[in-house]
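Report on the following structure.
Apart from one protein chain that is not included, each protein chain of the complex appears where it belongs.
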Amino acid sequence: MKMDSLILKTTARLLLPNLLLFSLFIFIRGHNEPGGGFIAGLVASAAYALYSIAFDAEQARHVLGIETRLLIGIGLVLALLSGFFSMFGGQAFLVGLWIDLPLPSPFNKVGTPLLFDMGVFLAVVGVTLTFIFALEEVK
Amino acid sequence: MIAVSVLSVFAVALLSPLLFRRQNNNISPWLIALLPLGLSAYYISLLPSAAVGNPLTFTRPWAEALGASFSFRADGLGLLFALLISGIGTLVVIYARGYLNQKDLALFYPWLLAFMGAMLGVALSDNLILLFIFWELTSLSSFMLIGFKNEKEAARSSALQALLVTSAGGLAMLAGIILLGMAGGTYEISALLSNRMAVQSHSLYLPALILILLGAFTKSAQFPFHFWLPNAMVAPTPVSAYLHSATMVKAGVYLMARLHPVLGGTDAWTYIVGGVGTLTMLIGGYLALSQTDLKRLLAYSTLSALGTLTMLIGLGTPLALKAAVVLLLAHGLYKGALFLVAGALEHETGTRDVTKLGGLFRVMPITAIGAGVAALSMAGLPPLFGFISKELIYETGLEINLWLTVAIVAMGLFNVFIAIVVGVGPFIGKQTKTPNKAHEVPFSMWLAPTLLAGLSLFAGMFPGEVSSLIISSATSSVVGEAVVVKLKLWHGINPAFLLSIGTVIAGIALFFVRNSLRSVLQKFEWKWGPGYLYNYALEGLMNFANWQTRIIQHGYLRYYLRVIVLILTVSGAVALWRIPSVNLISSFNDSNTSNVMFYDVMLAVLILGSALVAVLSPSRMGAIVALGAAGYLIALIYLFFGAPDLAITQFAIESLTVILFVLAFYHLPKFQTFSSASERKIDAVISLLAGALMTMLVLVAVDVQIASSISHYYIENSLPLAYGRNIVNVILVDFRNLDTLGEITVLGVAGIGVYALLKFRKGKE
Partner (left out) sequence: MEVILAIVIGGLYAAGIYMLLRRSLVKLLLGLGLISHAANLLIFTAARLTRAASPIIPVSEEAFPASYADPLPQALILTAIVISFGVIAFALALSYRTYKIAGSDDLDKMRETKE
């Protein structure tokens, strides 16, 4: 299914970077304000979904630059890995560890939950885009 | 160390396939045989301490709340069994090397060894729960071994039959064990043995006794559960010799002997055990007469021997128990040898039909000698151990009454006949033409039968040594107090001896008229036995399962759903009706109706309206849009009631869901109405009722707070511990992140699943 509309194409092309930036913003502020990995992932997916409808799945894949299934795997592995750090310190799996950085809030605290959230973000993007691209590419 | 001896067999069972990884491996069976050989030596070394009433024990706590512990105890009875298991086991391992081909051996040994370990566990356990576990393991490994030639239909159905019969009995036995534990206050066998009075006067005694006996009778193939044993002869012959003659089928006998000091001596015990045993003894012997298949002949005569053992334990006099222990050993030796001879004959000639075998002495002299000695022991001729055993049984009968003596003498007569047919008949007379040209079997296959026959001779020549070594202490275990058994070969000329001479002569006479005897008996064969009943019941069960599957599993999704929804609705309504604390009327006043704003009502109306449109819309696009509209409006509810994260998520998801629906429906057919108008009305009523119930449920749930919220912890610790102000996000990625990890894993699986469903075609990548 393909909508051949110049207006849609132009809009999608313009919206894609902006939506991705927005999703990054949502992701970073997610720990303190509404947002986080799930929501940011959904916003990012929506950006690519729009692009794929305006052009087609193949071009959207090209812009994404990475196989969506690989994204699922990376996300899951990242989330899983974030849980192992605490085990080296003798604590239970998935316990959050934090370090202080000399930066203004919200960048002054960096910890494994952020890595975990990153994993969630990538997994959500991967899964959602797998759904959408696969459905679009049906014959 | 006892525990190690049992568990080591399981360990070797697991590792043994590794020995067969190389092609053409001739030495591995000999290596494996070293294990049971070593165990035999170990158990012999334990005999002296058992003989003086100081058996080796081992106890480790296990599941104490359940009364289970790893307790092992090597007393006389346990060691007698353990020696039969490990000793005959050694010979069978060696014998199998010649009997089976290389490929089968690698599969065969693990199961044989697993069985051996389980059986040793049964013999040496001092805890009833532990014993039960090993007991069931023997049933399982027996299943695998009977069905070893699994490409044959008969092997599979016989294996299933044996498993169903013995494990049904095992279940009854478990119940019996639990009752016995309740009556006796412990599951430790050695502790129970001193609790005899308490157990026998307990009201649970009779149920416990009957249930445990059910387990023992099925395992030891007592009438009317005997039919599985002849059918189990489809197993490879080493298995028949080992499991279905020497060891496993005696597990039931072992259990009765083991528990005799606790449960025995009552009228119920004597009549049930003694009666069933006598019946089995006679039926087994009688049925054997008309058989012409070597292995089935031996199987029926094994039934007869198992019946004899059961009868003797049931009688429970010191003489009877002594006779039982002696027969246990004698039978293990001669029947094991005869089975292995039968296997050798089949292996060489290609047939097991006794009418087609004859004159093989010239080509298989060593096997013939082994067979002859074992047969003489079975027939009860001096100077073999079988003679001592038979004399003791005759004396037992004479001591009790005439009728029993008649039954026992009949059994003796059958035994003589069977022994000659199996052990002598195939080797004498004119050599017959057989499917394969016979040669002497290889060393590995004649070693076992001749060694076992030799042991029969040895034990018969030196009965005093054998009895002081093991028979005395084993009998003590069965009697429940220390007894000294003195066995002698020659008792002088007494009534028992005269009866012996009579049975031997009559048996030989029967042998000469065997063909006419068979043809007469075969006319009287009846097919309505318990085996027929078993088949009938199994078939009935299958038919019932088919019938109810057809009725319940009809394959109409919507009728399944209707049933589910209706049952849920009705039972939910009943529950709401019956719970007195729930007052639906009160839900409508107080706070639940207050605090309503105009736009709330508008929202509600809009959501319900879009749901209605989604249901009624004739076009797919309209329905999708309505579904999406409902989703967006719900996002607004989340926003108004303090859940901005939910609102954003719902909003984003709804957009993506709409995209998915549009993309998918593009490839799916247009809306069609399949159901009739009346069906639709019924569905509408059902769904409205279910919806109404959900409404009620929400109203009830809102007013019920069973436990206080656990969110305080998250709220108080979110900032100090997790450095986050958005508590929902902190819960997701920190406090409860294992749940989230599970969730994204599920999502990932769904993603891969969708990809596979849409991208892969049958036949190409």
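Letters A and B mark the chains in the order given here, with residues in each chain numbered from 1 onward.
The rule we apply is simple: a contact is a pair of C-beta atoms (placed from the backbone, for glycine too) under 8 Å apart; a residue touches a chain by one contact, two chains touch by 3 or more.
Remember, predicted model here, so these are calculated numbers, not experimental data.
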*Touching residue (missing chain; options B:V273, B:L487 or B:L732)*: B:L732
*Consider the whole complex, including the chain that is not shown, and state which of B:A41, B:I428, B:M542 or B:M694 touches that chain.*
B:M694
_Even though one chain is hidden, which residues of chain A still touch it in the full complex?_
32-34, 38, 124, 127-128, 131, 134-135, 138
*Which residues does chain B use to touch the chain missing from this display?*
555-558, 561-562, 565, 587-588, 591-596, 600-601, 604, 607-608, 611-612, 614-615, 620, 623-624, 627, 630-631, 634, 637-638, 640-646, 649-650, 653, 656-657, 660-661, 664-665, 667-669, 671-675, 683-684, 686-688, 690-696, 698-699, 701-702, 709-711, 714-715, 718-719, 725-728, 731-732, 736, 739-740, 743, 746-747, 750-751, 753-754, 757-758
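Just so we're on the same page, only the chains that are shown with their structure count from here on.
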*Give, as an integer number of Å, the spacing between the C-alpha centres of chain B and chain A.*
53
*What does chain A use to touch chain B in their complex?*
1, 26, 30-39, 42-43, 45-46, 49, 53, 68-69, 72-73, 75-76, 79-80, 83, 93-94, 96, 98, 109, 111, 113-114, 116-117, 119-120, 123-124, 126-128, 130-132, 134-139
*Sort out for me which residues of chain B touch chain A in the complex.*
644-645, 648-649, 652-653, 655-656, 659-660, 662-664, 666-667, 721-726, 728-730, 732-734, 737-738, 740-741, 744-745, 747-748, 750-752, 754-755, 758-759
